[in-house]
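Notes follow the structure.
Note that one protein chain is taken out, while the other chains of the complex remain in position.
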Amino acid sequence: MMGELLLIFVGSMLVTNFVLALFLGLCPFLGVTAKVATAARMGMATIFVMTITSLVASFLNAYVLIHAPYLRTIAFIVVIASLVQIVEMTIRKFSPALFRELGIFLPLITTNCSILGLAIFQTNRDYNFLQGLSFALGAGVGLTLAFVLLASIRQKVDLSDVPAVARNMGLVLILAGTLSLAFMGFAGLFS
Amino acid sequence: MSDDIRKKDAVGEGGGEDGRGGMPEDHDLYTPQGGGGGTGSGPIQEVAAVRGAPEAGPKEDQRVDVPRPGEVRLPQVAPGQPGAGVPEVKETSILRMILTLATAGAMAGAVLVFVFLWSQPRILAYQAKVLAESIGEVLKGPEIYETVYVYQGQLVRELPEGVSPAGLDRIYPGYDVDGRPMGFAVSGAKAGYMDLIHVIFGYDPSSQEVLGMKVLDHKETPGLGDVIVKDEGFIGGFVRVRWPLRGIKAGTGTGDPHEVDLVTGATISCRTIVELINLRIEALEPLLEGFQWVAPSPEVPAEVPDPSIGGVAGEAPGNGDWKEEAA
Partner (left out) sequence: MRQTTAQYDLVRGIWKENPVLVHLLGLCPALAVTNTVENAIAMGLATFFVLTGSSILISLFKDLIPREVRIPTFILIIASFVTIVDMVLAAVVPEIHKALGAFIALIVVNCMILGRQEAFASKRPVGRAILDAFGTGTGFMIAMVLMGAFREILGMGTFLGVPLFGDSFEPWVIMILPPGGFFALGFILLWLSWWRKRKAPVAEVRQWPHGVRVSTAREEAA
């Protein structure tokens, strides 16, 4: 069983990377990755929220949503929004230091496709609690990995002489595409 | 143009970061190039400023006045908190807020129930049709088939009271027009190159042969991995193959009845299907041993088959004897 969980973890981290293969979480991907430090912090916040969301989504799927499957989207998004709000308040109350590090990113995660996407993919693949958890961890770590990689490339590139037309988003997207191309090399890792 | 917006944001927000020591100092904290992502740099500081410093009044007014697409202001920490100096807003009571949300929720729920009731029969009918066609293809044309569930390690035709068929593994025995058994149709899914590949295949337990294979759903690459649906040779290679299947490179066949030719350039997708079939048969083989074929009588109307696909390959339902139930 551990092997299967590890498979799911590495699978969602590398093989179907949430950002580079599944296109979830692109808004912060392009917005937050100007500097490595902020990218890393955003990634941590996302891992945190993804883990909690995965647990709640498993719970909802198992007990609540069987009776009303059409309420799934609404339930997920409402839960995610409230969850993020609660988490933010809790962190702020109990650990101001952590809040200073992470807190600013938490609201940004609410309207972010990656969390809702995580919940939906987990539902579609029928994962149980543990599988969903390793899926979420893998997704979060993979997302952080992609963020940090792109941020480090961007930081270097910012110091170079880039033609005016390509400045900012044009070049960033092409860089992201190359990164995505590189990650395609992980496909079939477990076959 | 987006650059200009970004610079404007950065310049305007310099003041808000003071008094919050420890916050990331770069103004490009979140640079959505004009709003991509849900909030601009303004609202972040605004939200934080509301919590940390009480003097964010004029800024908040400015924010309200300038419509910036993509800017999202998030719910404040505590409802009814004096909105940091926005004078004209009266505080709404908690009751009113709850009432609004409850009403909105109730209306939404009501509409959704209606749409659900309208759409569900169509969706189920479509899925049943697809399933019927697929079973026809993989079993080479059964006239009648039934749904048999795997419940608590046994094959049962009718589930006990209160047990929902959703999520249960199932197989579909098929019979020809004279009621003679033709084999089982088994479905399953396994992660291929891109995402899960859903497959249904026919299986004859007496000869341990696979009768046919059909891919129900896949997300493989068009032009590369989608040979699993496009390559007739590959699909045809699953007819009358003996279990356990072995996938081999095309051209290296030795005539062994266990071998299936893989398509060059799409070996991952093809291998996935081979492994999926092996795993499913391995999981179901002990259950199929004692299965007794009872063709549903023609007078009994054929039930609409339960179309939801059964479990992901690899989950063994467990051993046990088959238990006969009246059809």
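In this document, chain identifiers A and B correspond to the written order of the chains, with residue numbering beginning at 1 in each.
The rule is simple: a residue touches a chain if its C-beta (ideal position, glycine included) is under 8 Å from a C-beta of that chain, and two chains touch if they have at least 3 such contacts.
Remember, predicted model here, so these are calculated numbers, not experimental data.
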Residue touching the undisplayed chain, where the options are A:F9, A:F121, A:F147 or A:F186: A:F121
Footprint left on chain A by the chain that the document does not show: 20-27, 30, 70-74, 77-78, 81-82, 111-113, 116-117, 120-121, 124, 164-167, 169-174, 176-178, 180-181, 184
Residues in chain B touching the chain absent from view: 1-2, 32-38, 65-76, 79-80, 83, 89, 92, 96-97, 100-101, 104-105, 108, 111-112, 115-116, 118-120, 122-123, 126, 217, 219, 221-224
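Everything below uses one rule, namely that only the chains that are shown with their structure count from here on.
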Averaged-CA centre spacing for the pair chain B and chain A, given as whole angstrom: 18
Contact footprint of chain A on chain B as seen in their complex: 2-3, 20-24, 26, 28-33, 36-39, 44, 47-48, 51, 72, 74-75, 77, 108-109, 112-113, 115-116, 164, 166-167, 191, 193-196, 267-268, 271-272, 311-312, 314
Touching residues (chain side chain A, partner chain B) in the complex: 4, 11, 16, 27-28, 30-32, 34-35, 37-38, 41, 66, 70-71, 74, 85, 88-89, 92, 97, 100, 103-104, 107-108, 110-112, 125-126, 167-169, 187-188, 191
